[in-house]
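Note that one protein chain of the assembly has been removed; the remaining protein chains are unaltered in position.
Naming follows writing order (A and B), and every chain is counted from residue 1.
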Amino acid sequence: MTEIKRKKLDSATVISIVIVLALYVAVFVAEQFIPATSMLFTVIKKGATYALVAVSMNLLNGFTGIFSLGQAGFMLIGAYVYGIFTIPVISRMDVYQYYNGGLVQFTLPVFVAMLLSGLAAAFLALLIGLPVLRLKSDYLAIATLGFAEIIRALFQWDKLGPITNGSNMLRLFPNFNDFNIRNADGQVVVYLSTLVPLLIAGVCIFVIILLINSTYGRALRAIKDDEIAAEAMGIRLASHKRLAFCISSFFAGVGGAMLAMYQTTVQAKSFTTAMTYEILLIVVIGGIGSVTGSCLSSFLFVACSEWWLRFLDQKQVIGDFEVPLLRNGFRLVVFSIIIMIVVLFFRQGIMGRKELPDLIRQLQGKKVKGGASK
Amino acid sequence: MWNTVFPYLLSGISVGGQYALIAIGYTMVYGILRLINFAHGDVFMVAGIIMVYMAASGVPLWLCIPLVLVLTALIGFVIERVAYKPLRSAPRMSAMISAIGVSYTLQNLVLYVTGGLNQIYPTIPWISDSVTIFGATTKMVTVITPILTIVLVVALVALINHTKIGMAMRAVSRDFETSQLMGIKINRVISTTFVIGTFLAGVASVLYFTNYTTVIQTSGAMPGLKAFVAAVFGGIGSIPGAVVGAFIIGIAENIIKGLDIILFKAGIIGGPMGLATFSDAFTFALLIIILAVKPTGLFGEKITDKV
Partner (left out) sequence: MSENVLHIDHLTMRFGGVVAVNDLSMDINRGEIVALIGPNGAGKTTAFNMVTGVYTPTSGKITLMGQDITGRRPDEITKLGIARTFQNIRLFSSMTVFENVLTARHLRRTSNFLSATFRLNAAEEKRMRQETEALLKEVGLYELRDEMATSLPYGKQRLLEIARALSTQPKVLLLDEPAAGMNPQETEELGAFIKLIKDKFDLTVFLIEHHMNLVMDISDRIYVIDFGKQIAQGTPSEVQNDPAVIAAYLGVDEEEEVSPA
């Protein structure tokens, strides 16, 4: 029986949890002392949002073997549901200026709205799943992509304007800064605008990890490994695929709500296929089938694009020497080349299929399961 | 009524022809490699950008066009060799991800080169001229496109049916492994397929951008996706299917663009419905319907999945 205990919580898992908690404490402390305008916080906020969406995509592509490209569509639903239900009633006349203040004339609490974002996305996934999940690999990819485009058009439709504000922006809803605790004078007493999004993403990702390690998670991995064998072992393919699709979409929806908060505005036209591609590439860089990889890769991706590689977009002069090629857009070129190198030569990505506890076990000199194959 | 519908129909046929030329590249590559070449639409866009820069650098237009076509075909060849060939024995998903990576790379490269600004496409004499047919005024290119498309397709089908390389292509698309065992030089066949596909995309870009007049790094994404949908709609792997699918999608899309006006003039609706918003979405709705009802498309053969 000691065997079973070992499997549940070994020292590597405990160390991993401690590391993650320490990071949270560090972020909380940093937030109180470093100016809120620091790029660090921008990166953490956006990184947390992307990490959640990337992990939700990984749940499908990496753990269930469903190659879906509809992520942007589900994020759009989440972002809109959040925006629509949280814009303060007094601001609605401003936002819905062409639609006479819009139809919705009440406001939901932030967390209720976020939950609703997820549920709306999951519900849509349930509907879309019926025709789409029967399709094979690349047909499924292109069909989900198509659905995302249809949703994007639908939300821009003028006739839905009283709800969606048509092709105009949603804005003035609560954003991450509203998590800061202020005193009566409106001065910030405790900064939480970075910690809270990081917590939301953390809790969501933790739930996904719990799912992956449950009996349902094993069933999903079985489907990815071999559909025929999985079915022969009594796993009902249709219902399990639908489950994975809905759960993934739920978290993509929540991620969409977070993106809305991060951006402070929402507009349907920005939720393009390119956004889905970007998230897919994050998942690939992190390692298809590794939650840790998706998280690391999200923060790296955001940090590089928003911060560390910014210098590539500006003229740099070292002494008398002006570094050639550097100007607006060069960062993205470097980025693309890195991505292509990963895709072609390091197909395992950063983590392969390993997770943080596996790494620690490796450091401890224990044998690691799984890892690289082919 | 006819006068209202006709201009939309006309531009629909024209765009349809341009989609058809792009769709052929998708359908041929898919037929042989079972790969959705997500970068194909971006190659089409790059062809447009090359044209812009070449014309701006003073190369005479009559020389630009053939040069652009050759360069585009070369790009197709290089992309296949660099990004797809190394992954030939990898899972299908890897090649698809690589294609998405190439698409991302091409867009970013063009963003870097152009600074993300709209580039004005050079005005090509004669095909940019205005012409009036059946009371509708349009550019010459609108009239030329469907004709040129048909001519190119007929030539391509002849090539596939009556030449040695065409026979090899048919063999490879029927059974990849066996044709390899029969001594067909797979790599040459695949390269040829890419060269033909991108060459036609190059032709499409000249026609398309003459009509739309500006190019930006994202210009290829939508036409690319639509052309792919056309290929699926017609039955992936089938060239006539792709052409028919492309015309249907081109026409449907343009009719929807004018649907508000058409329905209003017909007295069906009383005011604008904003239906033009759905001109892109309709294409995808069509895709999902066809996949749900007849996954092999209009002209597709039943493909048995190799287990």
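Some observations on this one:
Rule of thumb we're sticking to: contacts are C-beta pairs under 8 Å (C-beta built on N, C-alpha and C of every residue); 3 or more make two chains touch, one makes a residue touch a chain.
As the structure is a computational prediction, the values presented were derived from the model and not from experiment.
Touch, as defined at the top, links the missing chain to these shown chains in the whole complex: A. In the complete complex, the residue from A:184, A:228 or A:318 that touches the missing chain is A:228.
Only one residue from A:243, A:282 or A:333 touches the chain missing from this view: A:243.
Interface with the hidden chain, as seen from subunit A, comprises residues 3-4, 7, 207, 210-211, 214-216, 218-219, 221-222, 224-226, 228-237, 243, 247, 289, 353, 367, 369-370, 373.
Keep this in mind: only the chains that are shown with their structure count from here on.
We define each chain's centre as the mean of its Cα atoms; on that basis subunit A and subunit B are separated by 32 Å. Interface of subunit A with subunit B (complex): residues 61, 67, 131-132, 135-139, 141-143, 145-147, 149-150, 152-154, 156-159, 166-167, 272-274, 277-278, 280-281, 284, 288, 327-330, 332-333, 335-337, 339-340, 343-344, 347. Put simply, subunit B touches subunit A in their complex at residues 34-36, 82-83, 86-87, 90, 92-94, 96-98, 100-105, 107-109, 111-113, 115-116, 218, 221, 225, 228-229, 232, 272-274, 277-278, 280-281, 283-285, 287-288, 291-292, 295, 305.
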